[in-house]
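Apart from one protein chain that is not included, each protein chain of the complex appears where it belongs.
Order as written gives the chain letters A and B; numbering starts at 1 within each chain.
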Amino acid sequence: MQFEKGVPVIWLAEFTQAKLVGNKEQTANGINEIHKVRKGDISFVDNEKYFNACLMSAATVIIINKEVDCPEGKTLLVCEDPFEAYVKIVKHFSPFEPANKMISDSAVIGEGTHLQPGVFVGNHVIIGKNCLIHPNVTIYDNAIIGDNVIIHSGTVLGADAFYFKRRKEREVQYDKMESCGRVIIEDDVEIGAGCTIDKGVSGDTIIGRGTKLDNHIHIGHGVEVGKNCLFAGQVGVGGKAIIEDEVILWGQVGVSKDLTIGKGAIIYAQSGVGQSIEGGKVYFGSPVEDARTKMRELNWIKRIPEIWEKLTAK
Amino acid sequence: MQFEKGVPVIWLAEFTQAKLVGNKEQTANGINEIHKVRKGDISFVDNEKYFNACLMSAATVIIINKEVDCPEGKTLLVCEDPFEAYVKIVKHFSPFEPANKMISDSAVIGEGTHLQPGVFVGNHVIIGKNCLIHPNVTIYDNAIIGDNVIIHSGTVLGADAFYFKRRKEREVQYDKMESCGRVIIEDDVEIGAGCTIDKGVSGDTIIGRGTKLDNHIHIGHGVEVGKNCLFAGQVGVGGKAIIEDEVILWGQVGVSKDLTIGKGAIIYAQSGVGQSIEGGKVYFGSPVEDARTKMRELNWIKRIPEIWEKLTAK
Partner (left out) sequence: MQFEKGVPVIWLAEFTQAKLVGNKEQTANGINEIHKVRKGDISFVDNEKYFNACLMSAATVIIINKEVDCPEGKTLLVCEDPFEAYVKIVKHFSPFEPANKMISDSAVIGEGTHLQPGVFVGNHVIIGKNCLIHPNVTIYDNAIIGDNVIIHSGTVLGADAFYFKRRKEREVQYDKMESCGRVIIEDDVEIGAGCTIDKGVSGDTIIGRGTKLDNHIHIGHGVEVGKNCLFAGQVGVGGKAIIEDEVILWGQVGVSKDLTIGKGAIIYAQSGVGQSIEGGKVYFGSPVEDARTKMRELNWIKRIPEIWEKLTAK
């Protein structure tokens, strides 16, 4: 998320009750998770294992729970609980705005676009031209929808990321990460009925141009789906997965978070993708393998009794 | 889909800019995909492999991309892009009618039927007697619902078929097939919360009398579910599958398109049905097998280390 205008680090230190280390004069332009961070951004780290990665990242302001050497030109906000400080900043700059009508006054709806009854369109949503939004669709604040998009009933765009920090010592163990990213649906996308596409935690969840989703599909926070993909019913994709162009996922496929599926990959029904896989190939199984390899394995399993017989006959 | 009155083939030729071959005097009564086509219907074919099947089918008017010999009494509409011509005809005779209220004036609601708040009922929908439609259900145009039907919240009846033609050479590769079929829910059906039942492409999607669906079930376009079936939560059924009477599908079962599950078959949870299976049996696995065979295989897998030991001990 980018701020509307630069925020002085000195204000941030006071707001989060952090100790200011390093450059005390600059301003922050936005706030982002480590994998999306850009120059001028605030990010946070609370695990020594990732200190270096964060300190060496593009982040200009780093919320951290240990006073370490501050890299040249950066600013550290040293505090006990960087997660909490990060969430506090997000909530301040991206507060929840309650709605009292189905179509927000701040939404922009393009020419030729038709919204059926029962559609909710949140604040600052932008919908392009010649779209058709079927009844009882929900579009949370800040979503951006291109031209010629069709969205079927019951679908929800922009619910919060499923992202929590566990605090085992507390009675209520899971602390909510506040999401401030957006959902972006590019031109010529069709989304089936009863789908859910979560907003990004700090960046955007993107469905690329010309991609078609069947019903009951779940797309996690920050996922980037390429152009001209085809996902069949009940597919689920975990947070921040990257799915390149022209990927085909058949029904009930599950995709874990934080991985990449290469361009043009085809995944057969009910498969489970647990790690990054190359494009241009056909996959099957849970966990997924090359489809032909998997088929051969299934055949070998059927031959175990024959092996046993041969072995014991001797 | 049947037309309200016969459409002269000469009009169709002009409308689709096709060359008229064969009988130039007759009229078409409807439009259908090849597997549903009846005498008097228009159908289309654009792949030489299926030319014969289409020409020999019951179709009276055939949109085709090659000038071939016209069977006696039929009419060919020869054009470059039969898919496009077919879609153009469907859009003309079954145009989208925007709604501006939750319950369409053209809907017919039977005696004793109660619609809870937030229910959308589209144009020309017919709902029978003594039904209970829970809040926030969406019923698209032209659906037909019998008597004593219960539909739980969030369910969507009649979203478009997930059916696209790929045009790899274009920037936006998937061309939408316009659906003009209906959803038909027979008497005494109960449909759980958050289900989606798509309309047929040209024919009907049918849920047979007395069938009960749990939550989150996805039924694809043109599927025909028999009477007294029981589907547990999160089952998904692909387009045009035929599921005969008294079939039981346990949770998260996936069924591919274009296949038949025989009467009384029972499929255990999380199984994947990839091809037609006989009725009266119990199945398990992905891909599905006879349940006992599958269980035996799972046991054999556990014995591989024993086999290895025996083999290497010698």
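In the analysis below, contacts are C-beta pairs under 8 Å (C-beta built on N, C-alpha and C of every residue); 3 or more make two chains touch, one makes a residue touch a chain.
Nothing here was measured: the structure is a model prediction, and the numbers come from that model.
Peer 1: Touching the absent chain in the whole complex: find that residue among B:K36, B:K74, B:R182 or B:R209.
Peer 2: The missing chain is touched by B:R209.
Peer 1: One chain isn't shown here. Among A:F44, A:Y86 or A:F120, which residue touches it?
Peer 2: Of these options, the touching residue for the absent chain is A:F120.
Peer 1: If the missing chain were put back, which residues of chain B would it touch?
Peer 2: 114, 116-118, 132, 134-136, 150, 152-154, 187-188, 190, 192-194, 209-210, 212, 214-216, 228, 230, 232-234, 246, 251-252, 269-270, 286, 298, 301-302, 304-305, 307-308, 311-312
Peer 1: Would you write out the residues of chain A that touch the absent chain, in ascending order?
Peer 2: Its contact residues with the unshown chain are 96, 98-102, 118, 120, 122, 136, 138, 140, 154-156, 159-160, 162, 164, 171-174, 176, 194-196, 198, 216, 218, 220, 234, 236, 238, 252, 254, 256, 270, 272, 274, 286-287, 297, 300-301, 303-304, 307, 310-311.
What we mean here is this: only the chains that are shown with their structure count from here on.
Peer 1: Can you check how far apart chain A and chain B are, centre to centre, with Cα atoms defining each centre and the answer in Å?
Peer 2: Result: the chain centres lie 32 Å from each other.
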